[in-house]
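A single protein chain has been omitted from the complex, and every remaining protein chain is retained in its original position.
And then subunit A:
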Amino acid sequence: MKAPIKMYHLKPVVVHDFAVEVPKCMYRLESIHKLKKVDDPKLSVSSPEKKLDIFDQVKQFLKNCQDVPGMAELEAKQCEILEQLAALKQQISTLKKDLLIQNEPASKRTPTVAVCPRVVPNIKALPESLVITANPSSPPYALQLVQRLLQNEIGLVIVSYVHSSVVSLSDAVKSLKESLSSFQPPSGVPVVNVKLIWKNIGSNSEFLLSQTVVSGEVNFLRFLSRLTKTTLTYENDSNALEVDSLLDQCYLLVRTKTKVERSGIIQSLSKALAKASWIAGSNQAGIVDVAAFSAIRQCGISNELNPNLTKWYQKCASLIAS
């Protein structure tokens, strides 16, 4: 700041500390840097739920590298951190208590603050309207499931159009079209208008994201899950990688041609389901269930499933009916 020679002191020409408006036309990714700064008390106050993620991540990290040398040291360090965190939590809870007692209106505001970041991004991050193109030969049943699964979080209002490249629709597609357009989301839920165009295209479905074509039903589900915080969101789950690979399997399933190819994929799905009620071990229907159900239905291979998967498949189907 202080120049060695006497010179004019100039005011900075460019002011840096103003809010930069981030364009909304791209994916919004979770900041990966936030996670590192968890021991900063300020941050942990504003996002208490982040701590859980750290726990999980650390746990998994430890699981994955059990036979790494210096494990003991790490473990000790972790214990230390955990203690620190516990202390912090204590601090926070006392702080909260203090606030509750001292200042009534402030406490009233805190829950709204806690709610806001959950709901507001839900609407803001998603474009108001989406255009999805789908091939009638492999109809996106996922939309039907998503519409019903997320009905209390996002209201998907779907209007169907038939493109001139399609001369007539099959009965299965017609009934799907009916069911999609007749669905009424409960009032008060943020609405996303979807224009579904039935067109003869190569991939099973695609949509346009600010001039970039994103193809594949599975990728649409990923897009939806990343921009919103719903039951479909899996990115912060411990098994995010497994979920991603399962989604890829679903994507491939639609493109398979022989029974042998298919059976391999179905087996991996079956393995992921195991004895749980939903695939990928969660206690409610998630993104993989949606993708897998749609893929199986598109291929019309519900009779190739083992009893366990069949049970699961019927459970998915009942979700639509309800």
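Observations
Simple rule for what comes next: contacts are C-beta pairs under 8 Å (C-beta built on N, C-alpha and C of every residue); 3 or more make two chains touch, one makes a residue touch a chain; residues count from 1.
Keep this in mind: contacts and distances are computed from a predicted model.
With the options "Phosphatidylinositol N-acetylglucosaminyltransferase subunit A", "Aspartate--tRNA ligase, cytoplasmic", "CBF/Mak21 family-domain-containing protein" or "Ribosomal RNA-processing protein 42" in hand, the undepicted chain maps to the protein name "Aspartate--tRNA ligase, cytoplasmic" (source: UniProt). Interface note for the absent chain: among A:Ile197, A:Ile296 or A:Cys316, the touching residue is A:Ile197. Summary of contacts with the chain left out: across A:Ser164, A:Gln184, A:Thr258 or A:Asn303, the touching residue is A:Ser164.
Annotation for subunit A: contacts to the undisplayed chain at residues 25, 131, 133, 161-165, 167, 195, 197, 199, 208, 210-211.
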